[in-house]
Structure formats: C-alpha cells, structure tokens
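Heads up, one of the protein chains got dropped from this complex, but the rest are sitting where they should.
Chains: A, B, C and D, in written order; residue numbering restarts at 1 for each.
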Amino acid sequence: MKSFVCKLFLLAVLALLPSLAQAGDLITSKSFGEPNEIILTFAAPTSAAIATDINNYTVYEEPDPDIRLTIDTITLSADGKTAHLIFSEPLNTTETHVVAVMTHDKVSPFIFQVAKSYWGYLFSILISALLINNFVFTKYLGLCVFFGTSKRKDTAKGMGFTFTIVMVVSAIMSWFFYQYVMKPFHLNFLQIVVFIGLVSLTVQAVDTVLRKVNPALFQSFGVYLVLVIANCVIIAVPLILADNEYNFLETLMLSLGAGSGFLLALYLMSSVRERMEFAQIPKTFEGIPIAFIVAGQFALAFLGFSGLKIF
Amino acid sequence: MKDIMTIIIRLTVSCLMAGAVMGATFIITSDAKKQNKYKNEQKVSYGLLGYDVSKGIPAEVKLHELFRYVVTTGDELSVGYLVPTGHGEHGGFTFISISLDGSFIGQYPVDIDHASVRDESDRDQAILTALGKGKTIRYADQTVIATANDQRTAYLLSGKFPGFKTFIHVMLALEPDFTILGLEIMEHEEDPGLGAEIKEDYFKNQFIGKSFAAVKYLEVDKVPLPDDYRQALDGKISKEEVALVQQNYKDKNIYALTGATISSVSVTNGVKGITKKFAYRIGILDAVIQEQNIAVPF
Amino acid sequence: MTTLFTFPKGGVHPPDAKKLTADCPIETIPTPDELEIILGQHIGAPCTPTVERRDTVSEGQMIGEVKKGLGVPLHAPAAGTIKLMGMSDHPMQVKAPSITIKVDHEASANEHNVSDWSQRDAKELVGLVRDAGMVGIGGAGFPSHVKLSPPPSDPIDTLILNGAECEPYITSDYRQMLEMSTEIVEGAKIILKILGVKNCIIGIEANKPEAIKVMGEAAAEGSTSEFNVQVSPLEVKYPQGSEKQLIQSLTGRKVKGFALPSSVGVVVHNVGTTRAIYEAVVLGKPLYEKIVTVSGLGINKVGNFKIKVGTKLSDIVEYCGGTNDRLSKIIMGGPMMGFNVSSLDIPITKTTGSILFLAEEEIDTTPHSNCIRCGWCLEACPMGLEPKEIAIHVEAGKGEDTNQFGVFECFECGCCAYVCPAKRPLVQFIRLAKMKAKR
Amino acid sequence: MANDKSNMQLVANGILNENPIFRLVLSMCPAVGISTTVMNGIMLGLAVLFVQVFSSVTISLFKNKIHPRIRIPSYTLTIATWVTVIDLVMAAYMPGPYSQMGVFIKLIVAFAIITMRLEMFACKESVNASFWDGVGMGLGFMAGMMAIGLVRELLGLGTILGFEVLGGVRPLLFFVLPCAGFFVVGLMMAFFNYIEIRYRKLKQVAS
Partner (left out) sequence: MWSVVACLVPPLVLSVFIFGVQTLLITAVSVASCVAMEAISQKSLGRKITVSDGSAVITGMLIAFMIPPDVSFLLPVLGAVMAIYIGKHLLGGIGYNIFNPALLARAFLLATFPVAMTSAWIAPNNSLFTFLGTTVDSVSSATPLAVMKEQGIEAFQAQFGTASNIYTNFFVGIQPGSIGETSALLILLGGLYLMYKGYITWHIPASTLGSIAAFTWIFGGDVYCSGDPLLAILTGGAMLGAFFMANDYVTCPTNKTAQLVYGVGIGALTVLIRLKGGYPEGICYAILLMNPVSSVLDTMFKPKRFAPLAPPPGGGK
C-alpha cells in the first residue's frame, strides 16, 4: 500500500519535471498583478532605457497572436529588477499571455509565457472536485453506494478509501488508454466499454495486490471492492477527463479530489447518521427517506461553495 | 485449462459481437450527428439574422464559413484564414496566410469540398497538404459571413469566455459596421434564477443595436432596468415601438441583472472582446483580400 | 484564610441548604417497639442470621455474620426477642431479607467502659473494628476493616478523614465534628496506628468554619510526635466529598479506575466512621446506631438524630411530629445522590446518613425534554464522562453500548442532572445504562 | 424455472411492486440529478427502457452460452454495448435533450438495477419473460422519473412537459435547483411509505 503510494508520487514528480525546467535565464519571475498589470522580475538589474521602452515588448494572449495588447506605461523599480507593465485594458487572466522582450542585441526577442500558477490551477481542480463540485452533494453521483454505506463510520471510511484508490488508479489507466489508444485511432465511441473494463480491471488488481501485500487491510476493504464496479462515481471520472481533455496531472488531481470528496461526503454523512440513530424519526421517513432529506440539507449547505474561485 | 480456453473463446466472441454492434451504430449515427449539429447551428445562425428556418430562407441569403488558424513555421507565428473562393466541387477554398503585423504572406488553394470542410480532421489534413512541409497549424475559430445578393449583411461569431462558474459559449451576430444584431447564449452553467437569466430576452437583447463605438466602451450599470425598456426587450410591444424604445437606449450601458452582476459583467466584457477582436481581424483580412485581388463571395 | 484545596475538573455549586439543621444538636430518638434489621447492609454478601426466631437477644449481641468473603457481622441494636425473619422494604432493592426484633424496653441499656487502645497491636485493633460490624457509613457501606488492612504492595503514607459533607442539607458529620471532635481525632489516631502511618489530613469544606475551628483545635491537641493530625479547608464545591475527588484535592494524586485509594498510598475514612471506630475500639460498642440528618420543609421537626439501625421511617416521622402538606418527595441520602423512596416502612441501615422530606419548592418538577447537547453535563462531570451520550444511548434503547463512554466510572454524583437545562434525569439514565451494559 | 406470471403481471411488477426508484431504491443518481422536468424523465426512462430490454433479451438469448465464471463481465459488456448504442443514437438524433442529460446517459452503464435484473431474472427465464420483465423495469424507472419530474417541474417552473399550467406563474425556483432533488425524492418516498402503511392497515381491518 505504502510503496504503491510512493510510486504514484514518484510518477507525479517525474511528470512535473519538464514544467519545472522551463524557468528562463533573463526573467526570474513573472505574474499577474492588478487586473491590468503584469509584473516581471529580471535576473540582473536592467537599464531603464531598455526595460521601460514600450516598443521593446510584445504581449498577446496565447490563442490570439495577431492581437497585440497595448501597454500604457512601464515602471521599473529602483534596483532595476522589477518592471510593472500597465496595460490599457484589464487582462483576461484565465488565458496564458505570451510576452516577447527585445533584449540588448535587438535581434531576437526573449519570449516567455505569463500564466496563473499551474500549481494553483491543479490545486483548484482538486478543491473543485473535493468541495465545490463535490460528486455526491453537487453532482449527484454514486448515491446508491452513498446511502448504502453511510450508516456506520467504519464502513464509510473503508468505502471512501477504497473508492479513492480505485478511482485514482482507474482514472490514470483510462487517461493513458484514452490519450494513446482511443484518440489516435478514433475509437471514442468505445469510451463506455473501455472505461468500465478498466475500472473492473483496477478493482481486480487492487483486490489481488491487497490480498497479497496487506491481508489485514484486505479483510477490511475487500467487502467494498465488489460494490465499487457498478458505481457511477468511478466511471464518471474517466468520462469527465475525456470530455475535458485533461492532461496527466490534471487527471490525477481530478480523481484524487473526486475520491476524497466522496470520502468526505461519506464520512460526514455517516457521523450524522450515527447520531440520527438516537432520534425518533417519523415512521414514514425511517431509513432511506430521511437519509435523502439529510443529504438534501447537506446539498443546501454545499451551495455555499458555489462560485468559489480559489485561483 | 479447457475451461479457460472456452472462457477466452466466448469472451472474444462476445467482445467481437459487441464491437460489431457498437461499430455499426457509430457508423450509422456519426453522419447523422454531424448533420443535426450543423442544422442546429444553422437554425441559430439564421435565427440571429432574423430568419425562421421552418418558414424557409430566402434564396439570396447565403452563409459563408471562414476558418481562422494559427500557423507555426519554425519559431514564427502567423495567422491563416481558410476562405471559400469558388463555387466548384473542388478547389473551392483558399488558405490565406497573413503575418502577425497584418501583411500578406501567401495564398494556397485547398482541395476540400463543402461537406468535409466542416469536419475538423479532414479540414486540417487538407490545409496541411496545401501548405506543404514544416508547418503546424492550430484551429482558432470560425466565423460565418452572411450575404444577400452578394452583399455582406452580417457576421456570425462564436466565442466563449469565463462566466461566474464555467465558460459561457455565445453566438454573436454583427452588422457589417459591427453594430450588434443579436446575441445568443449557447451554453452556460450559471446559477438558476440569477446568472442563468443571461439567456433571457430582457438581458441579452440589451446588446441589440449597440454600435461599434458604443460597444468599445460598454460598461455595466448596477441600476434597475427601466420598465419600458424591459417591455421592449421582452418583445411585449409591437415591433415599431420596440425599435423606438431601443433607439432611446442605444447609447446606454448594459443594465446588470439583479443579484448577478458578475455574470452580467462577464457577458458584457466577453461580447466587447469578441467584437473588438473581430473588427480588427476582418479589417486586416479585407485589406489583404483587396490587395491580392482574391475572389471571395462576400 | 489559607488556600482552599479542590479538584480541577467538573463539579457544581448547588445551594447548600444546611442552615435548616446546622444548629440542631444531636438528639437521640427513643427506640421504637420494633426494629427491622436488613441483613445486607454492606458491600458484599448479606449476613446469614446467627439467631433463630423467638430467640432473645441483648443489646449489641451479634445476630448475623458473613461466613465467607467480604462482609462484617450485624448486631442487635437493642435488647428484645426475634419476632420475624422476613422481608423489609428497601430503598434500592424494593424488598430485602431482614430480621425483626421486638424491643424489650425494660432491659437496661449497655454500659460502655473506656479502655486503653494504645496497648493493643494493629492486628488486634483491626479485629475489633471488624467485630463491631464497622462499615463506611458515608453511603457505600464498604467494610472498614478491609480498608484498614491494605495489601502489602501498597505502602500507605496518608490517612484522609472526609469531613467535606458536600451534599446539601446534610449536617450529621458537621454536628459530630462539633460535638465529638476529640473522639474523632482519637479515632483517627487509632486508624493511624493500625495503618502504621504518621499523617492524617481532615478535609472540611470551607462553608463550615465552626467545624474547621473546633476540629483544628482538637487536632492540634491530639497531635503527638507519633501522630500528626491536621485540618485542611476545602473549596465549597460538590462533589468534594467523593473519595477520588477528595484524594485529588488534598494530595494531588489520581486514583485510577476501580483501584482502591491504597494504590496511591492513601486511606480515606469518613469522620462519622472514624467516630464509630473510636466507639468500637475504645468503648467496645458495635455499630448499631447512626447519626442521621432529618431535614426538609416537608417535615415539622428537623434535626440531627441518633437513631438505632432498624428504626423505620414512620417511627422517625412520628417522633418529628409528622409531615406537613407541602411534602412532595422523600429522599434517603443527599438530594444529589440519594434515592427517592415511596414507603415509610423502610428501616434505617448503617449507611443511612440523612432523610430529606422535601417540599415542592425545594425540588424541580418541570418535566424533562430532549437533550439539546448543550454540553453542560460534560463540564460538570468530575469524572470527565459524557452523561448526555450515555443518556441518549439509553433513550434509544442502546444502553448496552454505553461501556465506551465509561459508564462504570460514574459514581452517580448527580452533577450532570443538577446542571441539565432540559432537566433530564441523567443519573437514572446512567443507572439503567449500568444495568444494560456489561463490563 | 417455470415462469408463473403473465406478461402483464411482469410489467406491473416492475412499475408497482418492485419500482426501481421508490421500492428497490436503486439508481438514485439520475432521480436526484436530472429529474427537473418530465421531459428529462421520459428521455432517460426511454434510454433505460431500451438498455434494460435489449440487455435482458440478449442475456436471456445467450444464457446457455455464458460461462458461469465470467457471468458478471458478460453482463457488463452487454450493458455497456447497449448503452453505447443508445448514447450514440440519442447524441445523433436528439442533440437537445441529450445535452440536458449530460453524462447520465453514459452512466446508465453503472445502474445497479440493470445488472440486478440480469442476474436475478434474465439469466434464468425465457426470452419472452425477460423481455416483459425488462419492459416492466424500464417503465417502472420511467414512471418514477416522470413522477419526480412532474412534481419538480410543476412546482419549480409551473409547467408540465413545457406547457404552462399555472398561467405563467413560477411558484418556487427551489424545486428546479439540483439540490431540491434530494428533498423531493425523500418526501415522495415518505409519501409512498405512508400510503403503504395506510393500505396495510386497511387490509388488516378488512380481514
């Protein structure tokens, strides 16, 4: 179990390396500031004549290279390192901006991209799947299992963890399959069959691995594995990532967020239901109906997250 | 062992059967899907232009599709437009390549017909063949130019921009002088009762009749919508009266939806951006077409 | 005033209502015509009678004995004949086996002569205590001689005398401390000798300054180089008199779970027990008389009375001039931990400390409602338990699951029920839970 | 096993006694998620009906050819195949309603109800019986979805199937909000429970 997580982590780090190596040698940091501002930090002090000359800069949004954004003014800090580019109009910060700076030799511009932090974006996918678009309370998926296994906290925890593992593994497999088999060969219409097959495969694999590696854990999780196959939460993740053309890291974040969101929902619901066991629920509402009502109240509370934008 | 063999064989057979069923369905439906999608788009397009598809479209009205691409040659970026140039079965399209600062680079006849031009992969393939080696292209967007009797009557632009929650997809119709002719919200996920009201007539029709000069500086006002304006926007009064009222509010800003300022601002800014960018681009394209004497049907 | 000792967690401050009887000197109630002596008056197996029906017994004669296990003998409180070996009403068990003695009023009272105890050795003294039928008269009825012979593995260094008397209304210990302070100190010294330790702390709540003064003087007088007796004033906080809390207040030591105080080197005795031990050892008088507080607005005469074990409540009521119309509840024991009784036929036992005849205005009769989870009971519980959870479980018919909340650690002090804003009978719920849950 | 129920009884069983939504409490996700209008209910109901009937018939046809050890994978494959078919068909011919359904059509593949019927009924019974059972289950599901949709559409939009019935009044926006699904389903279940309890009492009194 532990080694498995380690490997997963290693894989994630490996996938990240290229994006880390991209840092430039002229510019050490670049970010959006005010709505109409880009802040650049140069590696070495730059002369004001060059750094504040509007004509030395070309800025455009990545999809629209033909439309140059007009810079109003550029201010340079006293140490000559930080430049503030003030644009005439607010920037659309959801897009990646491409900035070309003419360097001293005036021949070839130095080109780099300014975008919101990619880590922040990944984190926002995670948070979105976890809270804002919680699969249970705002997307209404996996309800059968949700109501079925949220009676006891132990069960809920076991189920939630199993789900998260299976979800992450199957989503990653689905992603590879989708990117490298289905898309190149135009087999998109086989999505459903392939994804459900991969989910079953993952369940089988987790089952076998767990049985060998950690029998004690298998004892506690094994029961839920069967339930996992026929569940829409699991199958929804690959469908969503195929729809949105996520890359590997985004897939990882989505599946992790969805899984832990499911775990969170299950755990909260189970602790609430354990407490409700002591209440005198009206006879007609006993069991599933009252669970629905409570889930509805949860959904009302989760409305508080709607419109949340972290990055 | 024998068991396993039978299982494998039966599984293979069933997989093949399933595959056959799905494959057959896919083949049958994929064309229909494209057709239907196209029809729907046409319906919306004509709707924005003020025609009702079910009542028939006048013969002189024609829609011409224009595809914009970003072309990469080595490190250099340039823009390319795939424009219909002839009416023949083949060779009816030309790819015009324009540098980032607006100067003409070259034109390449593209061998593709009107049906397959709508298929992205077919189209990309045809363009790449026409451009020759060493170039990569990226599809950017599509514009429809409407003509009546070979005179431009409108532009239809589609675009998306971030709304309150997710992206809002819109289709926008402009007159040749970029006055807004109509706005249609295609897809959105705004809150029901709040941001979702952007697709209601009383909001989206506010854009109608705004001149390019007004659109450039369009803002959102957080004041209640006047009653007479609302009546007009909802189309509850006769057409002449509507035109009159709209004339009054022509230069006014957009009235924000109550409780959904963010959605209102996003739509306004989105429309502003789309219009401005398009106006800039079509200017360049027209200049190039004129300069190079390219025969276009619009 | 010196710093007041107290325990850190929980506790409540009920109005003490001790004024009613605090100034009533101990009176002796005449022996009634009949005494019903319940056989099980201590923790452990009940006694087996050593007399037959129609036997004649003299005052202080042993009438019951425990052959095996934990227990102490039982003595006849007065001379007379055994009338019946039957059943009596019992505050907790509804009915319990008892011996009824028809009192012979003609018989002369016993003479008790003072004997010198200091010559006897510890073993002998323990024997005397056991033979006198001595139990902890504070309430539980734990045989005293067991406490006095702690296992050799636990070295004892301190004796604590419990004079806290933290329950409202009750003043019997207070009166004893005022009137018999020397006897108590003497008794303490006997216990110290038995245990072979030097230090004795008498804990008295600060709301009894008189007792602190009197006991302090007696202690100073009685202290020798061999025995050091001192008085420590305690903060007024219920349940200061609970054994574990008292030990923590005075020594800072914590007694774990079901362990005995001896596990932390402490032995605790009630001041009343100490006095009785003095009587048993020095005067040779077995435990068959109790000093009981009778209080409350529901009875015409209140006071502290010396009452023979086996006297029925009805006899006491008769002596006190009867009850009045305001009476609404009779409680044996203190208002916090006592039991509500419904019959006046219940006899006094060795462990009865008070009988309260409470009028309507002294009790809260508002009906209880659902638990609103305010958590006040958690704050009040000196044992750090969660009474609300236990009660909620019991209400939902899940009493058997309450072991996880440590229901058996509860000693039913009643703090939770006292603070409960919903007036829930939490102690009763916990008693039910204890019945359902198996340890 | 001999089938002792008539075709109509099988259908009625699916709609009433073993209604997938209200009695078996299976496949609740769409019942909450997209039951905002009657139309959605009908569309999804149709899709489920299609998948259920075709899967039941398929399994029933091949029941002797299915190796018991790969029973569940075979079911899954069958269901996934038919779901793909209906998904493609709906995407092609009904783009409007299809976009309303979102991902739920594809998710029919994970509906416990279909697998359960295959396991409990179709793999044992004749093709004919399986067909009618599938029809019953599908219709039952559709009926449930429509009932929920009716309540929500009427109370939320003041319309039924898009027709204004309350004179253009939109009573409570709340009911078309997604989170109202939980409340509506919960309250409706309780309502059916209430009716059942009443019915049983009446029966007891009668007997």
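Here is the rule we go by: contacts are C-beta pairs under 8 Å (C-beta built on N, C-alpha and C of every residue); 3 or more make two chains touch, one makes a residue touch a chain.
Given the structure is predicted, the values throughout are model-derived calculations rather than measurements.
Partners of the chain left out, restricted to shown chains and counted across the full complex, are A, B, C, D. Of C:371, C:390, C:415 or C:433, it is C:371 that touches the chain left out of the display.
Think of the hidden chain as still there; on subunit D it touches residues 172-174, 177, 179, 183. Along subunit C, the points of touch with the absent chain fall at residues 9-10, 244, 254-259, 369-375, 378-379, 381-386, 388, 404, 406, 408-409, 422, 439. Take subunit B: the residues that touch the chain left off the picture are 164-165, 191, 193-194, 222, 258-259, 261-262.
Note that in this section only the chains that are shown with their structure count from here on.
Across the two interfaces under comparison, B-D and A-C, the one joined by more C-beta contacts turns out to be B-D. Averaging C-alpha coordinates per chain places the centre of subunit C 70 Å away from that of subunit D.
Touching two or more other chains at once are residues 18, 22, 25-26, 30 of subunit B. Contact of a single residue of subunit A with at least two other chains is seen at positions 189-190, 193.
The touch graph of the protein chains shown belongs to none of the named shapes.
Of all residues in subunit A, only 137-144, 147, 189-193, 196-197, 200, 229-232, 234-236, 239-240, 243, 282-285, 288-293, 295-296, 299-300, 302-303 touch subunit D in the complex they form.
Residues of subunit B that touch subunit A in their complex: 18-19, 22-23, 25-26, 30, 70, 77, 79, 98, 100, 102, 140, 161-162, 164-165, 191, 262, 269, 273, 277, 280-281, 284.
Taken in their complex, subunit A has these residues touching subunit C: 277-279.
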